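Other chains dropped; remaining ones untouched in position.
Labels run A, B and C following the written order; every chain starts at residue 1.
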Amino acid sequence: MRRLLVAALAAGFAAALVAPAHADQKRRDPLSHFQFQGLFGSYDKATLQKGFVVYQTDCASCHGLRLVHYRDLRGLGLNAQDVAGLAAGAKVPKAMGGNGKPKLIAATPDDRILSPLTPAQAAKRFNGAVPRDLSLAEAAHPGGARYIYSLLTGYRPAPDNMLMLPHHHFNTAASGMQTAMAPPLKAGSVTLANGKKLGTREMAHDVAEFLAWTADPSHDNRKSTGYGAMFFLLFLGILVYAARFTTRRERP
Amino acid sequence: MALNAGIERESGAAPEAAHGEPRRDFLKILIGSTMAVGAAAVAWPFLDYLGSDADARAQGVVDVDVSPIAANSGITVRWRGKPVFVRRLTPKQLAAVQATPMKDLIDPASFASRVSPGGESWVVLVGLCPHRGCIPLGNKPSDPRGPYDGWLCPCHGAAFDAVGRVRRGPAERNLPVPPYRFASPTMIRIG
Amino acid sequence: MAMQPISAPERIETAPSAGFMQRQFLDYRVPVNLNAFWSFGLLVAFSLAVLTVTGIWLSLYYVPGPRQAFDSIQYILRNVPFGWLIRDLHLDGTTMLFGAVYIELFRGIYYGTYRNGRSAVWLLEVLRFFLLLCTGFFGFVMVFGAASYASLMIMAAHLGALGRILLAGYGVNPATMPRIETLHLLAGLLALGVAAVGFAASRAAGTANPDGIPAVGEADRIPLHPYYTMRALFALVVFMFIFAIIFTFQPNFAGLHEAAPGTPALALPIDPLPPWYMLGFHGLARAAGSFGFGTFLTILAFLLLAALPWLDRGTVASCRYRPSYRGFVWVLALDWILLSFGAALPPTHIATIICEAATIYFFLHFIIITPLVTGFGRTRPVPPRPGMRRFIRTEQV
């Protein structure tokens, strides 16, 4: 019956291998490929940082990241000072003093990254549609990071026969082929330290990876822990197998 | 009762057993039934506790006075946490939805299945778009109603007719009709 | 008569002592002929221990509110040191647990371990399975994302009037989640209790073995330690290795894919995919086509499984020695996989037909095939004593 165990083992491995491979069909657009999804892949810190800048420049005016605190950005490789600076740049409502009403004051690293719009404001501005919180946006769509990339790069002129909603934009990736979100990425709005300006496709790639990180910040930890555990168990397993073998020899 | 068995079994060994029997039998039955009554009296509160509490009961059923609603206008009420649309249709609107051929519908449903018999001019709908759950527009006078004079979802453009049947995607199902009935000619009881 | 003061060690003796543990676990004698299937008891116990400990740890931060539930789990994942690890161990632990439980059930059916005065053990095993499924259901409702919300409403619909007790009202309200949490805990603890009683009952009735005959003689049994402990340790390491693979690459394997909190302001129906270990039952329900009938079929399935000791009319217990029944047992396992597969498909006509066919076969197996084939099927000679297969023939089974 040992064969059964081996079969289970093999099945487990196969399952693990198939999933990432799946995500890799069509490599025509290299920017639509995400390195971290590979078997040994991990997030690229530089990409994440660029992604965050794109988020701040082009998304933060409508979308929040309510599950992410400014302090968490240290996970992107930023230092404490950078994070404090970023936080101080945002205003959040806080109730201070006695029974006073909340006032807008500078955020601290321990505040969440909230949307500047209340749902009511947003609904008014977008005629009923509300820009959702992006913390888990990558996990919300079966396509993951690739979906976000496709959405951000999917804006096209609307075909003539398309019935468009008022203030909506044609988008090949959007559900119903239209979305209330105007094309958010402005080419050249993000400038790197070396003076290079990012193109919209690069921006889309980076912000998609950044949103994968916001959705699953422990991805890298999990992989390294998991590999560690596997190596440990492999070692222990060999030892125990050997011991078992010697025990069996003595069986009465 | 288990007590019974024990006493019977042991009584053979006890010297004076036979003597006390009849009185004890009666007592045992009395004690047993008294305890049963007590147990039932204790069980009842524990069971009643599991049913719905006062807030839940309050949430379950909503009465809506529909008399102030003019033809071709509607109101939104909240029922079990969901928005519910109540709209009064004009004869023209009624004629239009009754005339729609089934084959034009994405999720075919007859006119009769969408209204309550005797109150055909009233539509009552759960106001959540079956596509991703946005609240369709069309219930306020200032709202657009979409191409089918019903509701229009602001998120991805699903359009519904005047009895809430989906006529344009991406939604694939009609707006749900909640359970309701006319408690009086001017009062709808939802729930 | 005066008493002498008693020395300390003797006084301690009555406690569940080291000696007691030694007698129960190291020196306990098990049949000589156990195979790898007999490691699964330990694997179930291990998974339960992992789930209990990680579950207690999670509940230190879990808040049962209609909105707070989802947010508190996200909080654990993001802000509590190693919260992601503990949570993923709890979630992936369910896959490991149900893997082991399903294999143990298969072992029972295959080797007839419910025979030889062990029917009570079998009943407890089926009860444990049922309680664990309940625990799992309540557990993933606790996440209270959109899919959990939909699952809860569907379950409430299945239960009819009882559904209102499950929800503590007509829909999700502030009292719903505390109730779900309590039920998760209660079902989990009851399952632990039933597992413990089942273990004791199994010991009392005598450990079963692949030959399906009693192992009573002194020579039929060997001490658990070291002969089986080392083997069990090896099985445990392999099991943990598979655990690590799932943890690393498919951490959400048994989870609903939740990315937003559940709320009544959701347009139902959305179609959540239940976790893999529930798919079979969901297949029965899909075949049934209505909530009421689905509930009925599910209950019937459990009752038939529990009734196996009485449905089995054979004189031989182990499928090693009843070749005709053996095939049917394998087909039953495949049927269950097919049923699960059918339930995982989108709700198309094809999917319903697959579920219907698999459901019909499932009930056929218990109601017709088992009594007939065990009663009249071909059998082979059983060895005189456990592990003495070589005295009959050399062919491996």
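In this text, contacts are C-beta pairs under 8 Å (C-beta built on N, C-alpha and C of every residue); 3 or more make two chains touch, one makes a residue touch a chain.
Here the structure is a predicted model, which means the values were calculated and not measured.
One each is shown, so how many of each labelled chain does the full complex really have?
In total, the complex contains the protein chains as A x2, B x2, C x2.
By our rule, only the chains that are shown with their structure count from here on.
Which of line, ring, star, complete or other matches the graph of chains that touch?
Contact pattern: complete, every chain touching every other.
Please compute the C-alpha centroid of subunit B, do the same for subunit C, then give the distance between them in whole Å.
Centre-to-centre distance between subunit B and subunit C: 35 Å.
Quick one: subunit A and subunit B, Cα centre-to-centre, how many Å?
Computed from C-alpha means, the inter-chain centre distance equals 39 Å.
In subunit B, which residues are in touch with two or more of the other chains?
Where subunit B meets two or more other chains at a single residue, that happens at 131-132, 135.
Two or more other chains touching the same residue: where does that happen in subunit C?
Counting only residues that touch two or more other chains, subunit C contributes none.
Taking the complex as given, what residues does subunit A use to touch subunit C?
1-2, 4-5, 8-9, 12-13, 15-17, 19-20, 39, 67-69, 72, 135-137, 139-140, 215, 217-218, 221-223, 225-227, 229-230, 233-234, 236-237, 240-241, 243-244, 247-248, 251-252
Contact residues on subunit C for subunit A in the complex?
These residues of subunit C touch subunit A: 35-37, 71, 74, 77-79, 84-85, 88, 99, 222, 226-227, 230-231, 233-235, 237-238, 240-242, 244-251, 253, 257-260.
Would you mind writing out the residues of subunit B in touch with subunit A in their complex?
Residues 131-132, 134-135, 137, 144, 147, 152, 154-158, 168-170 of subunit B touch subunit A in their complex.
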